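Here is the structure we will look at, set down as structure tokens.
Every protein chain but one is kept in place in this view of the complex.
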Amino acid sequence: MIQLRHVTLEYPGAAQAALDDINLHILKGEFVYLIGHSGAGKSSLMNLILKRETPSRGEVYLSGESLRKYRGGRVALHRRRIGMVFQDNLLLQNLSVFDNVAFALRVIGVPQREWAARVLSVLAQVGLESRQSALPRQLSLGEQQRVALARAVVSDPPLLLLDEPTGNLDPDTSGEIIRLVQSTNLRGTTVVFATHAREVVEQFRHRTLTLRRGKLVRDDPFGGYAL
Amino acid sequence: MIQLRHVTLEYPGAAQAALDDINLHILKGEFVYLIGHSGAGKSSLMNLILKRETPSRGEVYLSGESLRKYRGGRVALHRRRIGMVFQDNLLLQNLSVFDNVAFALRVIGVPQREWAARVLSVLAQVGLESRQSALPRQLSLGEQQRVALARAVVSDPPLLLLDEPTGNLDPDTSGEIIRLVQSTNLRGTTVVFATHAREVVEQFRHRTLTLRRGKLVRDDPFGGYAL
Amino acid sequence: MMYQIRQMWLALRGNFTAALATLTTMTLTLALLGAVSLLTLNLERTLSGLEKEVEVSAFLLESANDATLLKTVQALPQVASARIVTKGKALEQLGQDLPGILEPGSLEENPLPDSLRLTLKNPRDVQVVAAQLKALVGVESVEYGEGYVDQALSTLESVRFLGYGLVLLLLLNSLFNILSTVRVGMFARRVEIEVMRLLGARRGFIRAPYVLEGIVLGLLSSLITAALLYPAYFALTGQLRTLLPSLPLLEDRRVVLELLVGLVGLGVLVGGLGSWFAANRYLRELE
Partner (left out) sequence: MMYQIRQMWLALRGNFTAALATLTTMTLTLALLGAVSLLTLNLERTLSGLEKEVEVSAFLLESANDATLLKTVQALPQVASARIVTKGKALEQLGQDLPGILEPGSLEENPLPDSLRLTLKNPRDVQVVAAQLKALVGVESVEYGEGYVDQALSTLESVRFLGYGLVLLLLLNSLFNILSTVRVGMFARRVEIEVMRLLGARRGFIRAPYVLEGIVLGLLSSLITAALLYPAYFALTGQLRTLLPSLPLLEDRRVVLELLVGLVGLGVLVGGLGSWFAANRYLRELE
């Protein structure tokens, strides 16, 4: 599904490459953890797949197609196939919780009458059914993070990119969240999950990629948290 | 140092009180963890101490003085005695890392010639000496979180409020951060540390307060993570 | 569509001061544009009236051969028409102008000369023609209001020129205001816009509320302008008509209405295009 070939990403003006000659293949339907120290390049890798950044060298392929030539509307189409939780949440501040989640359905063109059922069901799964009409700033950060997850999974996308989706969640709540992600994965969604939570990686074992200073230093098919 | 007496906080329009009749006394020089599920009221408690919010009922005292009557410039003075890491970082986006940290010194009126030494020393402690001239958006989220911590401790404030300061840090880096906080604590700073990181609370034992749905349900002088 | 309109409404509200600033600026601009256009229309009438009236008089010597001179003058390419006014006719005219003082036959001798009166095809040639006339044998002196005519012409021209210059500046100013309003709106929502882009929303979708906002602002300000200008203009011309009845004022309500409709169209166009352009630019900038 996702393939990286000799991918290097150098931010303008940065002394060191954020990603350095990464080669990687993630298959359709896989669940992959991405771990590494702070600043190792996890978010940068996610941003490449989302085409928020373009590699300095090398190519990123999605379903065999290079992202490099995507422009304008084509990028938008590409992104509609991805559900993403950003590390800094990034909800739409002037929309209610419900509308934030429904936005993902609006963008992919789901008819409006289907929204309520789908949105409320996924909000219930993240435990925020009762806050559906609150604005993001009226939520705690952990609650916002759960709304972001709800938005990412509500459209049942072929690919789910999760960047530290449990950083502001207590262990109990984050366990529920991961079960939700796993059930999405079982319905066929490919999942890339960047995290610092040792407990999560250890408890729910999956293929684990380890980054160190921009280099892919470990690709462990059986998982485990070792930096 | 900090005393809460029958403090209740109800956000306008919210169904349930975010904090419900909290009574609490934190002594000068203490190190206190604040734990609880997502949405339990940890950030709200911090915001009360910072006078970002005012309690609906009850009083918050700092060094015996009620915060309720503070206005305008007096609030500013109050805040200058507090170093805080906000859960969502909140760096000044148009200032470099160095200037962000130096801002805390500017506000409390430290002469400019002392800035360089103090800022660089604390940046070294959080491992970001080499990034001093980067802008916040050129940093990974974990790096931003460390800048926020550096800003909070650089002025050696009497009170340190840390709201999930390691949410985006790997276990190694967060260990270093906590050691930095502890050494600040040993120099006499009172620390209130809200966190979801079980490992941290278990490894570095301190008095632990547990919130559940706005109520203070546990105050354990010997620590331990039990929700 | 409903969503876009709601978003526009939110943008307008969230950004009320900027919208108000744009609204007042655009209204003032359009009002001034309207006023200058009306002024120009009126000036043009006055000007062409004035141009028709430019008459050159050549006073002839007693010894001159009037008929030959008339032919020579009529042959000049710049001359539209020419006629002889005999001294008898001239005295009669003067007598009519001063009734009770110059009765017919009250003077023993007629002190006035014969004269040639010309009108020109283009009043700007007046100096050339005057020089040519002066050079003819039998012409004593030439009169055409001296400096007055060409000065008046050039002053009117420069007033019109200034007016359009001002309007151009004001239009630019309005455009800056629209750009600024849109940019401000988008800048304030830059995070939201980035999020929408990251979620796969198209540019057109993100742009729509801002373009709508621009159109609404343009429409509102031009309607306000039209509502102010129409009665104001007719009140002013009403007053001027009694004061200077000889002024050829434009008082055809249909022409004025057409002009104001054009103004509304211009307002909507400037608002819509300006915001479209701005939204496009800042969307690119934000990426």
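When the chains are written out, they are named A, B and C in that same order, and each has its own residue count from 1.
Convention: contacts are C-beta pairs under 8 Å (C-beta built on N, C-alpha and C of every residue); 3 or more make two chains touch, one makes a residue touch a chain.
All values reported here derive from a predicted model rather than from experimental measurement.
Q: Given that one chain is not shown, what are the shown chains it touches?
A: Output: missing chain touches B, C.
Q: For the full complex, which residue in C:Q7, C:T25, C:S115 or C:Q132 touches the chain that was left out?
A: Here the residue in touch with the unshown chain is C:T25.
Q: Which one, B:F31, B:F86 or B:F193, makes contact with the chain that was left out?
A: Considering all chains, including the one not shown, the answer is B:F86.
Q: Can you tell me which of B:L4, B:I26 or B:L50 touches the chain that was removed from the display?
A: B:L50
Q: Residue by residue, what part of chain C touches the chain that was omitted?
A: The missing chain touches chain C at positions 15, 17-18, 20-21, 24-25, 28, 94, 98, 100-102, 106-108, 111-112, 147-148, 151-152, 155, 158, 169-170, 172-173, 176-177, 179-180, 183-184, 187-188, 239-240, 242-243.
Q: Even though one chain is hidden, which residues of chain B still touch it in the full complex?
A: Against the left-out chain, chain B lists 50, 52, 72-73, 76-80, 82, 84, 86, 90-94, 103-104, 106-108, 151.
We adopt the following convention: only the chains that are shown with their structure count from here on.
Q: Which chain pair shows the largest tally of C-beta contacts?
A: A-B
Q: By C-alpha centroid distance to the whole-protein centroid, which chain wins?
A: A
Q: Quick one: which chain's Cα centre is the longest way from chain A's?
A: Taking each chain's C-alpha mean as its centre, the farthest from chain A is C.
Q: At what distance in angstrom does the C-alpha mean of chain B lie from that of chain A?
A: 28
Q: Centroid of chain B to centroid of chain C, CA atoms only: how many Å?
A: 68
Q: Report the inter-centroid distance (CA atoms only) between chain A and chain C in whole Å.
A: 63
Q: So which bits of chain C are touching at least two other chains?
A: Residues: none.
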